[in-house]
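The complex is shown incomplete by one protein chain, all other protein chains being positioned as in the whole.
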Amino acid sequence: MTNLINRAKELLENGTVKVVIGYEAGPTGLARPAFITDPAKAGKLIYDDRCVQNLAVYLTKAEVKNLGKMAIVSTLPVMRSIMMLISEHQVMGDNIVVLGISTEKELLDIADIGVMKGYIEKCDLRNPEKDRETLAMLNALTPAERFAWWQKEMEKCIKCYACRQACPMCYCIRCTVEVNQPQWIPVQANPHGSTEWHILRAMHLAGRCISCGECGRACPVGIPCHLLTMQLADQVNNYFHVHAGTSDNMTSVLSTYEPNDKESFII
Amino acid sequence: METTRKLIRKQSLEKLYAHLSGSRKIYAPVTAANKQVDYKYNPPYAEVASDHIRSTLSVKNIVFPKVENLFLFTNNRTESTITDIELFKIPEVVLWGAHPCDTAAFDVLRSIFCWDTKDEFFSQRVEKLTVIGFACHKSDDYCFCTSTGLSPDSSKGSDILLSRLQNGDYVADIITEKGNAILDSCPGLFEAAPDEKPVITEVKVKFSHEQVTAKLANAFEHPFWIENSLRCIGCGACAYVCPTCACFDIQDETKGKNGKRYRSWDSCGFGLFTLHTSGHNPRQVQSQRWRQRIMHKFSYMPDRNESLGCVGCGRCSSGCPVDMNISEQLEALQNI
Amino acid sequence: MSDFEPKVVAFVCNWCTYAGADLTGTSRIKYASNVKIIRFPCTGRIDFMLLLKAFANGADGIIVSGCHPNDCHYTSGNFHAKRRWIMFKELMDFMGIDMNRITFSWVSAAEGARWADVVNSTVTRIRELGPYVSYKELVNKSVEEEVKND
Partner (left out) sequence: MARIGVFVCHCGENISATVDCGKVAETIGKLKHVALSTEYKYMCSDPGQTLIKEAIKEHNLTGVVVSACSPRMHEPTFRKACAEGGLNPFLCEMANLREHCSWVHEKNELTTEKAIDIVRTQVEKVKLNSALQPIKVPVTKTAMVIGGGIAGIQSALDIANCGHKVIMIERSPSIGGHMSQLSETFPTLDCSQCILTPRMVEVAQHPNITLYTYAEVESVEGFIGNFKVKVRKKAKSLDEKACTGCGLCTTKCPQKKIPNEFEQGMGMRPAIYVPFPQAVPNRPVIDKEHCTYYLKGKCKICEIVCPTKAIRFDQPDEILELEIGAIVVATGFDIKHADFFPEYGYGRYKDIIDGLQFERLASASGPTSGAILRPSDGKVPKNIVFIACAGSRDPAKGIAYCSKICCMYTAKHAMLYKHKVHEGKAHVFYMDIRSGGKNYDEFVRRAIEEDHVNYIRGRVSTIFERDGKLFVKGVDTLLGAMPVEIEADMVVLATAGVANSGAEDLAQKLHVSYDSHKFFAEAHPKLKPVETNTAGIFLAGACQNPKDIPDSVSQASGAAVKVAALFSQSELTREPLVAVVNRTSPPLYSTCVACGMCKPVCPYQAIELEEFKARDGRVVKKAARINEGLCQGCGTCVAVCRSKSIDLLGYSNNQVYAEVVALLNDY
């Protein structure tokens, strides 16, 4: 932690960056995103088990960008998000400083995107273990059971779109749900509208989800919607042998193809 | 009407529940497998939660459903026909177990829905509603009802307010005629109230809402808004879990020649909430939307509706994915 | 159930399957009249949301068909569509939405007889599966009814 604070302080003091995006402790003891612009306040930065939010979501937020060049405290999911955001032209790689945090919570020396790429490649890119267990459980059910399981979750949805807003990859300024010519997704938060919303969200993240689980964590009513995108992340790797967020030049799996892509259901 | 206090024993409480559910629907809190507390219709009494601090969603759904049909229509060749919703069919409902913050919110909603034209849908649902509130014997750091002029044992909005005694029995304050009618329908379940004081949690006063309101009058351009909303991601969670947020969106949904017009919850936190057809958006960035949320509840509503737009339930803060703690911000605001 | 007439919507590309279905017509090959065709320039144009819209509006089955791989009029639209369907199918399966109700096929402009086969086998299968009750229920379930609930 001292390393992180010192590094943040140094970057702010020498003017390399204008803001350090990290975590601080809130009044209730939760860790929450912090935006340090004053080197004297770098001491507020923390990094521990409570720091779970994917901070990459702020890289595309207008008012954060307005602060100037950013340094960002980055665990693996954040780094992978950054790779995706660079690939999709939302972030300029040389415009951010990555304060990498290893799985052992040590500050990494990420000099540039190339170094970050090397680090990511060495990491376990699968879905987090507890999610893998839930996915395995669900995949073992019959389709009808899975339908019932998901419908029970969908009934809870209030369409607050916290899942979307918390996701670094959901940076569109107008989401499909906000299109009403035609009204692709029913506006109402009934099981139908909610189911189609979650299908849409998962499809739009196919090949782009970096398995941070932020959508599920953000959901105020506790829908594990991250399992949908994680299932597809698994399948993307299964079919196309790609993990999202492993390079700064990724073409989305749904934007490209191989003539010999394998499937078994098209007659 | 004058409040009368009665005693209702633990065992009688269950009987009261059974008695009420015989004649109407009961909306009561239930603890789910993931420890969340959600309101359900007619749950078995054994499942009804009584020890929770706050449910995930407020109970506003009962008078302001998250989706509500306004009318149905049919487009024929030359004319369209409209079918009204049969409001008289809205059933009698007993809200069971709501805490004073939630029950107090009905008045706030009324000040919005009925400030000029009476909203028929809302009014009808309120009319059909009987509220059995439960005073709070537990609270947490998110609670700040005492800073909004309420208290953990406020009877505002309740027809009967139950407060727990040390031994698990309850004292029942009969607040309204509706409450009295329940008392009259099953007098055997109520006894004379003892002198004992019920167990009521203590909620610390964090700020003076009058002072906040006064400060806000001149705080529109204050840098506070940007500094304190940087981490806000612009979801609608706070508005949707809030017991007093009343914004809604109206949509038509058609299939073939038949369709319906309905309203559903909306949130001023969304980027496109204020987008004009012209492309202009008066609230372009999140700080402006965050400011709107606080201003609306603590400045505009006291001005226009003579009612604070917040009951201090703390859901917006506990439900926020990025810990936008509203009472912390209000505390800070009273000192700017 | 015997008088159940499934509603099947076919999403087809203009250059291969639509033309193939034209050939079925010119060849006077008969097939079930339950299938109605919507024409797209290319399978690449077919938004996955449209399939959900078909179910939401009461379809019991869906056919999606275009040019065989390598035969796309636009060279690659069907390859993109293929990837899209792979992901879509995996997601639908995971959510328990019945993928037996969707036939994905490649039918060329020369395969008039094959189009009839694809239609007939799909209609037979949907007939056996019966109406898509669970999706229809999902669509008709309104939260408000929960409040009314009488």
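Should a chain be cited, it is by its letter among A, B and C, assigned in written order, with residues numbered from 1 in that chain.
By definition in this document, contacts are C-beta pairs under 8 Å (C-beta built on N, C-alpha and C of every residue); 3 or more make two chains touch, one makes a residue touch a chain.
Not measured: the values here are computed from a predicted model.
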{"item": "Among the chains presented, those that the missing one touches", "value": "A, B, C"}
{"item": "Identified contact with the non-displayed chain, of C:54, C:97, C:118 or C:138", "value": "C:54"}
{"item": "Residue, one of B:10, B:197, B:257 or B:304, that touches the chain absent here", "value": "B:257"}
{"item": "Residue touching the undisplayed chain, where the options are C:21, C:63, C:107 or C:126", "value": "C:21"}
{"item": "Residues of subunit A (touch criterion as defined above) contacting the omitted chain", "value": "88-90, 171-176, 179, 181-182, 184, 204, 251-252, 254-256"}
{"item": "Subunit B residues touching the omitted chain (full complex)", "value": "75-78, 254-258, 278-281, 284"}
{"item": "Residues in subunit C touching the chain absent from view", "value": "5, 7, 9, 14, 18-19, 21-26, 28-31, 33-34, 36-42, 44-48, 50, 53-54, 57-59, 73-77, 80-81, 84, 116"}
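Basically, only the chains that are shown with their structure count from here on.
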{"item": "Distance from subunit C to subunit A - Cα centre to Cα centre, in angstrom", "value": "33"}
{"item": "Length of the line joining the C-alpha centres of subunit B and subunit C, rounded to whole Å", "value": "45"}
{"item": "For subunit B, residues that touch 2 or more chains besides their own", "value": "66-67, 262"}
{"item": "Shared interface positions of subunit A, touching two or more other chains", "value": "188-190"}
{"item": "Interfacial residue positions of subunit A with respect to subunit B in the complex", "value": "26-28, 30-35, 53, 57-58, 61-64, 156, 158-162, 164-166, 173-174, 178, 180, 183, 186-190, 214, 217-222"}
{"item": "Subunit C contact footprint on subunit A (complex, rising order)", "value": "138-139, 141, 143-151, 176, 184-185, 188-192, 195-196, 198-200, 202-203, 206-207, 228, 231-232, 235-236, 239-240, 253-259, 261, 263, 265-267"}
{"item": "Of all residues in subunit C, those that touch subunit A in their complex", "value": "48-49, 52-53, 56, 69-70, 76, 79-80, 82-99, 103-106, 118, 134, 138-139, 141-143"}
